[in-house]
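One chain of protein is taken out of this complex; the other chains stay put.
Naming follows writing order (A, B and C), and every chain is counted from residue 1.
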Amino acid sequence: MAAAKLKIGVAGLGRMGKRHALNFFQSVPRADLVAVSTPDAQEREWAKEQLAPSGVAIYENYDDLLRHQGLEAVCVASATAVHADQAIAAINAGKHVLCEKPLATTPEVSQTVVDAAARRPELKVMCGFSRRFDESYRDAYAKVQAGLIGRPSVFRSQTCDMLDPSGFFVAYAQFSGGIFVDCSIHDIDLALWYFGEDGDSKVRSVSAVGITAVEPDLAKYNDRDNALGLVEFADGRIVNLYCSRMMAAGQEDTTEIIGTKGKLGVNTQPTANLVRIHEAGGIRQEVPQTYWDRFKKAFATEAVEFTDCCLNDTPVPVKLQTAVAAVRIGAALQESMISGRKIYFDGNGGRADEPRS
Amino acid sequence: MAAAKLKIGVAGLGRMGKRHALNFFQSVPRADLVAVSTPDAQEREWAKEQLAPSGVAIYENYDDLLRHQGLEAVCVASATAVHADQAIAAINAGKHVLCEKPLATTPEVSQTVVDAAARRPELKVMCGFSRRFDESYRDAYAKVQAGLIGRPSVFRSQTCDMLDPSGFFVAYAQFSGGIFVDCSIHDIDLALWYFGEDGDSKVRSVSAVGITAVEPDLAKYNDRDNALGLVEFADGRIVNLYCSRMMAAGQEDTTEIIGTKGKLGVNTQPTANLVRIHEAGGIRQEVPQTYWDRFKKAFATEAVEFTDCCLNDTPVPVKLQTAVAAVRIGAALQESMISGRKIYFDGNGGRADEPRS
Amino acid sequence: MAAAKLKIGVAGLGRMGKRHALNFFQSVPRADLVAVSTPDAQEREWAKEQLAPSGVAIYENYDDLLRHQGLEAVCVASATAVHADQAIAAINAGKHVLCEKPLATTPEVSQTVVDAAARRPELKVMCGFSRRFDESYRDAYAKVQAGLIGRPSVFRSQTCDMLDPSGFFVAYAQFSGGIFVDCSIHDIDLALWYFGEDGDSKVRSVSAVGITAVEPDLAKYNDRDNALGLVEFADGRIVNLYCSRMMAAGQEDTTEIIGTKGKLGVNTQPTANLVRIHEAGGIRQEVPQTYWDRFKKAFATEAVEFTDCCLNDTPVPVKLQTAVAAVRIGAALQESMISGRKIYFDGNGGRADEPRS
Partner (left out) sequence: MAAAKLKIGVAGLGRMGKRHALNFFQSVPRADLVAVSTPDAQEREWAKEQLAPSGVAIYENYDDLLRHQGLEAVCVASATAVHADQAIAAINAGKHVLCEKPLATTPEVSQTVVDAAARRPELKVMCGFSRRFDESYRDAYAKVQAGLIGRPSVFRSQTCDMLDPSGFFVAYAQFSGGIFVDCSIHDIDLALWYFGEDGDSKVRSVSAVGITAVEPDLAKYNDRDNALGLVEFADGRIVNLYCSRMMAAGQEDTTEIIGTKGKLGVNTQPTANLVRIHEAGGIRQEVPQTYWDRFKKAFATEAVEFTDCCLNDTPVPVKLQTAVAAVRIGAALQESMISGRKIYFDGNGGRADEPRS
């Protein structure tokens, strides 16, 4: 007697979509990948070779995916611009939803997903903040919860990609919401998590600066390739973000959580594995080349746990409201970086002209 | 249309047996755990709770397991003393076999498994040297193969367990073959692998020394809690082994492969994950507490790949003859440690009285 | 025939003054410590025991020190409030000067030292930015100069002291100029050095935030115990500073210089020495407990090289104007942190109301 499995479909088969599809296909024992959809003919060709032989249905239109017989859940892994629409359509069709980050590039649109989900409380709707499922970040979180570092007060975190000499990310910048929304969103989510602000952040101010050190063309899309940000919370905590698309060694995503009694570092000396190479020039450790290399195990855990939540009817581990708060902060940092001005908040989610005393 | 799955049974549900059973149960999509066997009533009770609800059959007798309808493969995870008998019985019954290390505590008995397997070349028979499936050891192997360090010439490796204050390992020493056969066998297998001696080692001499630093009672079973060994190969390569049951920090299994042009270190600064704890006293990194903590992912890969070999009819990645060579070396080191004498080989697998010139 | 030695006096025998005095006394073969001065009776008592037996003169008044027969150079290591006055008096008296950082807590007063020095070009006048004499920072600088990381574009650096539970730094905050002027001044100097802006920085804006996580009383002196700052340079480079008085493990002064082709980290995993302690709980490395522990060798090198410059009539390795630029940036960061406002510069050293486009 086989246990029940979650019938899931994946929308979008771009870089991340393929990975999500393969994850549900191979690495989630309790999930049954039954269908995928993508408007891109080449991506459908890939699916025909990789997935169709095992009976996975392939659709051009997302609406057809939603109508797939017996479908219970959808993983939205399409372009950011349609995340919110597709998530809301799935919710309205009564499907559980795992939506890639960010929900949208503005907090207002992101909020519409939360509102839709609120109308269907029986559904599981989660934004895929993959880092929350990484075992090192979880170990650090458990240590914070256990009081090991006292009150976490300063949070410093970076998402730094290896330089892609193809310049792919320039074109991508038009739609990504900018480097703070695309990259630092992960660090912002972590800050909200570690600071216990899930779903309810009280930001006082943000400020940011950025440069185009290697890709001047980013400027025309109001983006930068290296940026630094500061976020102040009303309860006396501060956040420092760094995002970059210029790393030479690989993906360097590091985090420090500094408390009144100690500090935790996560991946502060990035490493791909336990091998050290002693050679002319010294001792070398390799670094994961991509975000996926660093977090592929976390993505698998995310898929497994989302599936478990749907099947067991338990709450998802990431509050959906947090995904809105993270976009609000990320978008404000992006605005501050471009305008050159510090942005103040009034404590009720609105803007203020002046610092609050 | 679901793909074919390998129907597998697990023999023995002790510490390692439970882990193997759960691995095949949960983490190997192409395997179907259909049955388990153990003479121990408590272990069967565990299986009734954990496995029976999903339809896994539970047997007291190993022979009944072998007769289970449709069984195609067996994982032998019982006490070392019965490894060889159970593996041979399974082979004779026409089952693929994954046998926990060592095949036996003597090379002669180990060879009987190889001989049995040779009579059934259509079966997959593999000794489970888990470290070969660890991604860091594999990365190091690929780098050696790529010529990164020139000719690997000196191999230094250790298997050092955290001190178990219960003294469990004293009683265990009666049956384990001793610390070199129980612990260093992994390092010996790695040396044979990295030196390209798989299945065909040409050892010139071994010598070893040991002490009982924390557990004097080990002496009565001709065992030690800390031991060092040297192995000389006929082609001018040397091996240095360290095994211990006395570590304070955790499982410290480290390896260095030293070649004419460079050196590779694997896990030379043991670490459980990417978290660093800054606290009074300094910066601390946690260490895996057990062999399982360190290698659980490798065990899962081992199970997945063994399953693939059976289903796809491809060669297993570890030559069975190597498992005999490793026991021969380990047993000779144990003998040298106890007798205090260096042991010489004649180049044809036999002993010699003198060093060969 | 003994070589000529530099006759030097040390003003101030507080914590740092004692160290400077002992350095010149013991570790600078070409220097002759001939006199010290301090208004503090206890400090003079210390000098009577430690220095007087070897013939070092002890003065209560700084002016008497300056009049000491044959004195050629002065090390100003007194309270920050009198740095500038004492340095100028020494210059006017025709003495070479090594002045502890900062020259003063405002750029205006700092500039008066530069002006005084400009009138006596034959004298060596240097602000003691000790980190420039550390061998790791120097190695990193040489690598930057050699082009190893392309154009240095992002500079991240921190000066983080171990928590002093005595609260000494609260009283100290009244006179220190604040945490950015007292601590981050080192990081700012390094940024100017690595960015090639020595003596001539073109800052566009600064912004900062801070909190009192462990010492609320700091607020009454307009200071904080943890602060983060951003500095934008006109030529498209950015700086990120972190300063703290709350570290649990020890002095954590780390720096990252990020260029278009690579990155250099200095002390990113702080360590006191090469010892690693394997114990229950994991593997631990100790961290220097104080700034002095971390940089004592650099202070000795600073003293040796300053002495050599005086005796050999060669230029000092740190431009004096840089010390003013560093105070200007540090004081602006402190102001921004307290006011909550971002501060803009007009490109000519003056303030602006708006970001420059």
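Basically, a residue touches a chain if its C-beta (ideal position, glycine included) is under 8 Å from a C-beta of that chain, and two chains touch if they have at least 3 such contacts.
Just so we're clear, the structure is a prediction, and the values are computed from it rather than from any experiment.
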Message = For the chain that was dropped from the view, give me its touching partners among the shown chains.
response = A, B, C
Message = Touch as defined at the start, partner being the missing chain; which of A:4, A:41, A:146 or A:280 qualifies?
response = A:280
Remark   = Per the whole complex, from B:237, B:278, B:294 or B:328 the residue touching the absent chain is B:237
Key: Identified contact with the non-displayed chain, of B:50, B:106 or B:269   = B:269
Note = Missing-chain contact among C:45, C:108, C:135 or C:235 belongs to C:135
Ask   = Residue-wise, where is chain B in contact with the chain that is not depicted?
value = 149, 151, 153-154, 156, 205, 207-214, 226, 228, 230, 232, 236-238, 240, 242, 244, 246-249, 258, 260-263, 268-269, 339-342, 344, 355-356
Task = Could you please point out the chain A residues that touch the chain left off the display?
result = 247-250, 252, 269-272, 276-287
Key: For chain C, the residues touching the chain missing from this view   = 1, 3, 26-27, 29, 54-55, 135-136, 139-140, 143, 148-149, 261-268, 271-280, 283
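In this text, only the chains that are shown with their structure count from here on.
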Request  = Compare the two sides of the chain A and chain B interface and say whether they are made mostly of the same residue numbers, over half shared, or of different ones.
outcome  = same
Ask   = CA centre of chain A versus CA centre of chain B: separation in Å?
value = 40
Note = Residues in chain B with touches to at least two other chains are numbered 271-272, 276-280, 283
